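Starting off with a structure, shown below.
Missing here is one protein chain; the remaining ones are kept as they sit in the complex.
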Amino acid sequence: MNFEVQYFLEVFPSLIKYIPLTIGLAVLSMILAIMMGLIIALITNKRIPVIYQLLNIILSFFRGTPMLVLLFLIYYGLPQLFPSFSVINSITAAIIGLSVKNAAYLSEIFRAALKSVDEGQLEACLSVGMTRVQSLFRIILPQAIRNAIPATGNIFIGVIKETSLAFTLGVVELFAQGKMMASASLRYFETYLAVAIIYWALTIIYSNLQELMERKMSKPYIK
Amino acid sequence: MNFEVQYFLEVFPSLIKYIPLTIGLAVLSMILAIMMGLIIALITNKRIPVIYQLLNIILSFFRGTPMLVLLFLIYYGLPQLFPSFSVINSITAAIIGLSVKNAAYLSEIFRAALKSVDEGQLEACLSVGMTRVQSLFRIILPQAIRNAIPATGNIFIGVIKETSLAFTLGVVELFAQGKMMASASLRYFETYLAVAIIYWALTIIYSNLQELMERKMSKPYIK
Amino acid sequence: ENEGKVLKVGSTGLVYPFSFKEGEKLQGFDIEVVEKIADKLGYEIDWQLTDFSGLMGQLESGKLDTVANQVAVTAVREEKFNFSEAYAYDGTQIIVKKDNNDIESVEDLKGKKVASVLGSNHAANLEGLDFANEIDIKTYEAHDGMLNELDFGRIDAYANGKNILLAEIEKSGLPLKAVGDPISKERVAFPFVKDDKNDELIEAFNQALAELHEDGTLKELSEKYFKEDVTVEKVSN
Amino acid sequence: MIKVHGLRKKFKDLIVLDGIDIEVKQGETVAIIGPSGSGKSTLLRCLNLLEKPDEGHIQIGDIMLNAKKYSRKEANELRRQTAMVFQHYNLFKNKTALQNIIEPLLVSKKMKYDEAKKVGEALIEQVGLAHKADNYPITLSGGQQQRIGIARALAVQSHAILLDEPTSSLDPELVGEVLQVIKQIAEKQTTMIIVTHEMDFAREVADKVIFMADGHIVEQGTPTAVLDHPQNPRTKRFLQQSISLPEYSLV
Partner (left out) sequence: MIKVHGLRKKFKDLIVLDGIDIEVKQGETVAIIGPSGSGKSTLLRCLNLLEKPDEGHIQIGDIMLNAKKYSRKEANELRRQTAMVFQHYNLFKNKTALQNIIEPLLVSKKMKYDEAKKVGEALIEQVGLAHKADNYPITLSGGQQQRIGIARALAVQSHAILLDEPTSSLDPELVGEVLQVIKQIAEKQTTMIIVTHEMDFAREVADKVIFMADGHIVEQGTPTAVLDHPQNPRTKRFLQQSISLPEYSLV
């Protein structure tokens, strides 16, 4: 067989340098996505007639469009329509694209999680004189979060990988670096295997963090 | 502005021809993914010590690795390790990659859905003399499916778009055709907008089907 | 006069031996040519790495001044962009497995499975053959696995730029060979957005290129990467 | 003091409250009884606006509200006049027993943490659960959860407490401990309205018993009057059915 172990091992140090950028992009996009997703979930939860339908159509666009196309439209398309958008730099555009798109997915997850919190919890809050907003932040959300963690984790793992699409906008991160190394060495298999292993390791690390968090959050729910 | 409407409209007919292939790939991969995902969910649900940990590590590899890398490893990597794999054609490799990867995601969804069915349902089945397998197919699964539909729908929408990665293996479907037209005409914006609209339409059509299905399945649960 | 001015040049870093990374350093034939030109004109280069569709998008939306990535001059591209003079010549080359004796000329491609890659003009050249409809043409997204694809025997032949293919066959050591003469000839040049402001820059590029030809720098670079001079149009064939 | 006048509530076409008039004096305990679906819960829920009434006037303490038109602020003010104890306890699942009691103090009353904790500890002592202060609700028995629910309702020191079948989700053994706590509170001259199926308890604790059916108040008066000498045939039928289960219904 034709697997060059030497090269395979040498790939890692150069790839590892790009982990901070990948993680940074992913975490920042995720934070924004969570904030937007939560706001959307709270709005759609109320089912205000026209806004609800409109929002649903917009959300289906973001959910339905391939990430690559979305990034392309934001970075190259928008400036054609509105010249002032041309000041957006590539990293900003990537973060906008990643967060908007995943906000659309997260809003569905959050909506379901909010629904999963027993109606009686809100009633109890109101009955002791808390306002709706207070109830939301002190009682409802903390319970909803727990239900939303696994699905949100899936999205985050997705985002980590989707950052690689930012290469279209000129952001060289982990995967882009891997592609470049592969095409310089022509050792695609070794390089891509190394890339896979790094993503795998990131996923495992994150999964463990998530499990820790889940365990902590489910403390009140264990008999 | 520099948007060529004429070209934009002309793109559609050529793209639409590729919808059947995209849908075909997506549906076939999804069916396989669902079958595999269900089997994995049933196995992991039992938490058999060694098998459970092992399976989890394998699953995290498939969940964590970018689809593109996975396809690459399957199509170009495996034959280097096992020459007999070189007979796999590109469509087969794409379907394997798509289904294995999404099976890993679905298994988590199904596991949660199975858990969400009240333990009492299985006990009721057993108490009237049904076996575990009978209980599963007649009572537990039909109830679990209902809980799993929204998340499974998300995955399916994802698969529709992920089929486009098969282009790396030489499978020309909807998005690949779009890319080819764009790079021939250099009209990326117009072409990609058309691509986005078609994916959007597919998403909306699917979402409506899903809502129909959800409504049908929730008949027993409406007071 | 251009002291301290910045030239934004895009490349993919994905095409050996034109534009690739060794460690963290971007290098390759195209890269060095632009660096030499920038030196002459007194520009700092701000390299932007992105994939090929991204390059075209960035060039068009004014985020790049030009692209150094083996951009061949074609009719469609000339509609959108102005080009500098050529700095290299290339052609669409067919390669096959070494032990393949069925294909000895372009005509032998009839009935065979032949691959090309998105975004390259070589795909268009293949489709432009008189008997193209008799060839089973397959397009792939990227060049990545193509040599392996040919080696595994999943395709019969592969068409791409002659300069790339020869360099890669040598480097990879795979049992592949070039067949016949290139089926087309292309000029490789620097594209610029059609804009009066760029005319001056193109003029300066052309001037610099002429000087680099003159003093043998281009020839030297070419031989460093290709072991032959691809910067002049071959009169034979 | 609670005054309700002409309270009406429909769910779509279903008339659930059909003109209810009630007066509860300061410190009085009123028990509401009646068959399932008669509107007892809806009445309580309208009093603290968990359900929006269609028509009528509600006065609790100094706050008076017209169901036809009221502002958000008025609603909040009225709501603060009462605290509710629910059939299914509805403790905050993500908070410990003590935190459940303190939470409304911190949030609605903007009390300092230390002060709130003192109040909370006194209350949890009062319902006999000081040793369970750090338990999460799920680890408490139904009876214990309900006692915490009562302590939480007491904490906010509202004008009146509304209890909706506080013992009917409990195992028979656990009913006693909860009723005992409620009895103590009633004796302290807290204004209370309690919906209950426990006739013996109503007889013992209530100053007034109201029998509801089909969205109407059918009969009201002292416990003896309503429970032992009912006038209305519907009241009689209801009392026969529910006091002496299961013998009667089996014959």
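Observations, loosely collected:
Letters A, B, C and D mark the chains in the order given here, with residues in each chain numbered from 1 onward.
Note that in this section a residue touches a chain if its C-beta (ideal position, glycine included) is under 8 Å from a C-beta of that chain, and two chains touch if they have at least 3 such contacts.
Predicted, not measured: the structure shown is a model, and the values here were computed from it.
Taking every chain of the complex into account, the absent chain touches B, D. When the missing chain is restored to the complex, the residue among D:P35, D:G128 or D:G221 that touches it is D:P35. Interface residues of chain D with the unshown chain, by the touch rule above, are 35-36, 141, 168, 171-177, 179-180, 183, 197-198, 200-201, 204, 241-242, 245-250. The missing chain lies against chain B, touching residues 118, 120-121, 123-131, 134, 138-139, 142-143, 219-223.
Just so it is clear, only the chains that are shown with their structure count from here on.
Counted as hops between touching chains, the shortest connection from chain C to chain D is 2. Closest chain to the protein centre (all Cα atoms averaged), using per-chain Cα means: A. Once the centre of each chain is set as its mean CA position, chain A and chain B turn out to be 19 Å apart. We define each chain's centre as the mean of its Cα atoms; on that basis chain B and chain D are separated by 51 Å. Shared interface positions of chain A, defined as residues touching 2 or more other chains, are 72, 76, 80, 188-189.
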